[in-house]
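All protein chains but one are shown at their positions in the complex.
Note that the chains take the letters A and B in the order they are written out, and that residue 1 is the start of every chain.
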Amino acid sequence: MKRWKRSVIGGLAVIAFLILWEIAMPLRLVKVADISRPSLVVMAFFELAESGEIFPHLVISLKEFIFGFILALIVGIPFGVVLGRYRLPALLLDPLLMALYTMPRMAMMPLLVVWFGIGLGATIAVVFLGAVFPILVNTSVGIKEIDKIWIKAVHSFCGNEWDIFKKVLLPGVVPQMMTGIRLGVGRGLLGMVVSEMYASTAGIGGQIALYGNSFRTTELIALIAVISLLGFFTVDLMRRVEERVRRGRAEV
Amino acid sequence: MVGLLGFVSVWEAAARFELANPVLISSPTSVVLALKNWALSGMLLRDLGTSLWELTVAFGASAIIGIPLGVAMGWNRTTEYALDPFVWLIYSAPLVSFWPLFIIWLGIGVKAIIALAFLFSIVQVIINTMAGVKGIDPVLVRCARSFNASPFDLFFKFILPGALLMIIAGLRLSIGRALIGVVIGELFSSNAGLGFHISYYGARLRFADVFAGLFMIVLVGIFTTQVIRIVEIRLTRWKV
Partner (left out) sequence: MEDIGLEHIELLHITVIFPQPNGGELRAVDGFDLQVRKGEFVTIVGPSGCGKSTLLSVVDGLVQPTEGKVLIHGKRVTGPGPDRALVFQEFALLPWRTIEGNVRLGLELQKKYTMAQMREMVPRYIQMVGLEGFEKHYPHQLSGGMRQRVGLARALAVNPEILLMDEPFAALDAQTREIMSVELLRIWEQEKKTVLFVTHSIDEAVYLADRIIVMSGRPGRVKEMIPVDLARPRSLVIKDDPGFVLLRRHIWDLLEEEVQRQAGGKGMKA
């Protein structure tokens, strides 16, 4: 019952917002510059889709994101496992990681652009930096949270380190790791857009910067809506997957 | 600590012995030098001041607007359902994409930066406040009702103190996000501030200065977060 209520009220609120927005300019409700109208935005969106103009950029953005994210997984998960399981590396690396975590990677943009080149390189780097920390940290937390009794059980049945890793650590870390991956996706997406906008190159971010610079508000809003919805659905999807995983395995 | 010292030494060594191009990676000593120059020229004060000002306004606004909103959402289901889609959208969308919009509306300058930082920050405040209010022990609410407490008392004597912890934690997280917003905005277009400093020297390939800027940003981040942390700790005295 509640779920239904939630969607209805939410939906109504969104519709009310869109209506207000639509009539804001004709009725002179706002004093700011051009804010366009939903109807125009929707039309612009379809135009962009039809002309196919948008797709190459989407593809580029997607490629950059996937590359950077997979890299983050490859680095983040193993490191997370090691840091979670063994005390010594954790003690050594923790403060370093903390420092890197607090560093706003966006501020590193100029650096990254020079190190990795405008466009693809820098964006992949930013996506990587954004995603790798949540993945690493959450994986290590997930490992630490694993009930030690399972390790003892495998040990008592003559399992070795590798057995423990395969049969206990890997399956056991999945829920917390999913949380890290979800957070990583959000931060990775943000990084992707920042990088593309900064270097004003291809990709969605680059297009956004372009339209912004030429004051084409309607197209701009259309693109912003696209990327926002993309972010929204991706994070929502990840959240559902995460919930599914957690639910399917109540603790014993 | 050991790790950090180790890292700094490796860095210095790498630069000294030219293990990697010193121009590209700079070195701790030159960074310190750059910091000194920055400070001596008086620019540090100006940049720091600008960024802090923007940060304060954005953060302050997000707290003043965000907390009541969060309370309303936590307290009233209908409000929550109505505002939820918007909150979630702002939470999951890459907020940077709004930047050009702000430029168009508010012009290039401090206002747009504050607007972006505000957006970055307010989401965290709302989410945490809402969680705090929702997490109130229903037994306490029943208790308040049994004593016939007025809505005013109910709110200020029962709900707010209980939710305070979550709210402060939310503020701690959001000030960090506001800082990120400020830096990003300054990176894109400004003529003063920490982000500007980085962008300016980055364009001129003077990386020691860039690192100096990064260092200052981290410092500000740690400082502001710690201040709130102290408030948080003092308020948690009653918790086990």
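Simple rule for what comes next: a contact is a pair of C-beta atoms (placed from the backbone, for glycine too) under 8 Å apart; a residue touches a chain by one contact, two chains touch by 3 or more.
As the structure is a prediction and not an experimental result, all values here were calculated from the model.
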item: Displayed partners of the chain not shown (whole complex); value: A
item: Which of A:V154, A:M178, A:A222 or A:V235 contacts the chain that the document leaves out; value: A:V154
item: Touching residues on subunit A - with respect to the absent chain; value: 147, 149-150, 152-159, 163, 167-168, 171-172, 174, 249-252
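Operating definition for what follows: only the chains that are shown with their structure count from here on.
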item: Subunit A and subunit B: spacing of chain centres that average the CA atoms, whole Å; value: 19
item: Subunit B - residues contacting subunit A, complex; value: 1-4, 6-7, 24, 78, 81-86, 88-89, 91-101, 103-106, 176, 179-180, 183-184, 187-188, 194-195, 198-199, 201-203, 205, 207, 210, 213-214, 217-218, 221-222
item: Partner subunit B, residues of subunit A touching it in the complex; value: 5-6, 9-14, 17, 32-35, 91-96, 99, 102-104, 106-111, 113-115, 186, 189-190, 192-194, 197-198, 204-205, 208-209, 211-213, 215, 217, 220-221, 223-224, 227-229, 231-232, 234-236
